[in-house]
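Heads up, the thing below is written out as structure tokens.
Note that one protein chain is taken out, while the other chains of the complex remain in position.
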Amino acid sequence: MTGEVIYEVKNVSKRYGSVVALDGASLKLHAGEVLGLVGDNGAGKSTLVKVLSGAHQPNGGKIYLDGVERTWGSPREALEAGVETLYQDSGLAPHLTVSQNVFLGREKTVKGIFGTMGFLARKEMEHDAHEDLERVGIAVPASDRPVSQLSGGQRQAVAIGRAVAWARRVIILDEPTNHLGARQAGEVLHVIKAAKAKGLGVIFISHTLPHVLEVTDRVVVLRLGKIVMDAPTSEFDGDRLIGVLTGTIQTVRVEGD
Amino acid sequence: MKRSFRAITTVGVVAAFAMSLAACSTTASTGSATTATEKKDITIAFVMGAESDPFFQAMKVGAEEEAKAQGVKLIWQGDPAKYSAETQIPIVDAVLAQQPTGLVLVPTDPKALQASVAKATAAGIPVVNVDTHVSDLKDVVSFITGDNADGGSKAADALATQIGYKSGGSYKVVVGLTSATATTNVSRLDGFKAQVAAKYPGVEIVDVAYSESNPETAATNVSNWLTKYPDLNGIFAIDGTNASGAAAALESKGLSGKIGLVGYDAYPDNVAKIKSGIFTALVAQDPAAEARLAIKTLVEFINTGKTATEHEVVIPNVVLDSKTSDADFAKYTYVK
């Protein structure tokens, strides 16, 4: 079901001053795999996401993409290498249209000298944004509408659709189902499955444990900056997952190494 | 994170104010303290209206000369460009915190600066007003000014001559002002109006407007008047800023010399325009003389507790026109 390892971190640590946010975390992500990353507030989830997406540089440890060691100087470098990240609630610019958001940072320009000066092929991008979103299973609102006019669910769908459409290797989704109704969350999970089918490695961060159990293949649990469990989703049910999260059930097994 | 950001912002605020203060002030420490050891160690603070105004630049030259001659320290302060009480009051407060021995103040508003004068007097710092004055002069050692009312009256004469005033004729003139509160503006306008009423009943002052210290706005005012009054006869530009703007507006409409223009303040640029016929006449003050007398008065008052200078001193204005001698041009043109 899952392919070779595409993204891997080994023993990464991150300190903010004297606070250790991440303490020697290691994990592997395979192609076509959905990895659930869970943990209580302050467990180090968002720090790990920032390290994985290139927003922060770890103080120690190594990052491998397709077996090659990488260091990300900026999110842009990670993006260009094929690692897409969708941050919680802040993936889109509300004043820009759907297609401007989908293509932000990767605009298509017109041909010739005007293209060199950065003049944009607006119609083409609106058309392509529409197609790209449909391809990953997003019910597409009109491409030329400002995102601020969309409902919360539609916004999130566009944000995820954008990330999935662009991701070449890995896609990191930070709380993508937060604040969504059941039907909209269902759409998001549907898109995650589409990304998996596309052969991408997906890291899914969520507090909503039923969603984690529904969509992931494997679950990694963080507690106090450490990975305390890494096991196939089939080994969990809701109660057990909560137990590991809160520490009432001690670490059973750590895969990875 | 948040706290360090706030700290940086605070540093930024302080730096900004420090920079703007540094930018607008030049602390001239003239005279040598060592030679004047037998005298009191005197520091005179001089807070003027707007540094960018050549009038105050000329005043600064006089102040620095006199400070040097008297062997006292001079703190020269004022807003870089804005002639307003809001910006001047904090500057006066900052200067008083330095505890000068005396204060020369050009109040930008007669009422708003009254409290600052009272504050200085309460702290034992004697105050002299120059050019403009606070409403209540009882706390002020002396008020030294150009005779602005007389200047306005002389401007009326010069303008009447230029427009070829004849009894029984009907003439339209406008007046360009800087602000409604500057006492110099008010006195000049009063003097102008009084003289017009007394000697030139055929002249009608049809409009006034404010430049807000910006010569481009002064030009805008005149441009619009030229549209509204195609038969306009003359313009009285009440200060240097208005004079520059009015001259530019007349030039751009090709009306130089066709409409009478009497300006105020002998900026070199404007003096040159008398010679090229754009200005009919300029009324000149002697700001350097005002500043010299102000500092002399203060030093005398600090050393002896009294002064020979009158409570109110008026230094007369002069009219410069095409007939003025080169020597007088040289004497009254504001120095750079």
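All chains are identified by letter, namely A and B, in their written order; residue positions are counted from 1 within each chain.
By our rule, a residue touches a chain if its C-beta (ideal position, glycine included) is under 8 Å from a C-beta of that chain, and two chains touch if they have at least 3 such contacts.
In this text, contacts and distances are computed from a predicted model.
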### Task
Pick, from "Acyl carrier protein", "ABC transporter permease", "Cytochrome c-type biogenesis protein CcsB" or "Protein translocase subunit SecD", the protein name that UniProt gives for the chain of this complex that is not shown.
"ABC transporter permease"
### Message
Using the touch definition from the top, which of A:Gly3, A:Gly60, A:Pro94 or A:Gly247 touches the missing chain?
### Response
A:Pro94
### Task
Write down which of B:Ser135, B:Thr227 or B:Ser322 is the residue touching the left-out chain.
B:Thr227
## Note on the structure
In the full complex, chain B touches the hidden chain through residues 5, 8-9, 12-13, 15-17, 19-24, 26, 50-54, 56-57, 80-82, 180, 207-210, 212-216, 219-221, 223-228, 241, 244-245, 247-248, 251-254, 267-269, 272-273, 276, 278, 334, 336
### Query
If you put the missing chain back, which residues of chain A would it touch?
74-76, 79-80, 85, 87, 90-96, 100-101, 104-107, 109, 117-120, 122, 127, 130-131, 134-135, 137, 139-146, 148-149, 151, 153-154
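Here is the rule we use: only the chains that are shown with their structure count from here on.
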#### Entry: Whole-Å gap between the CA centroids of chain A and chain B
67
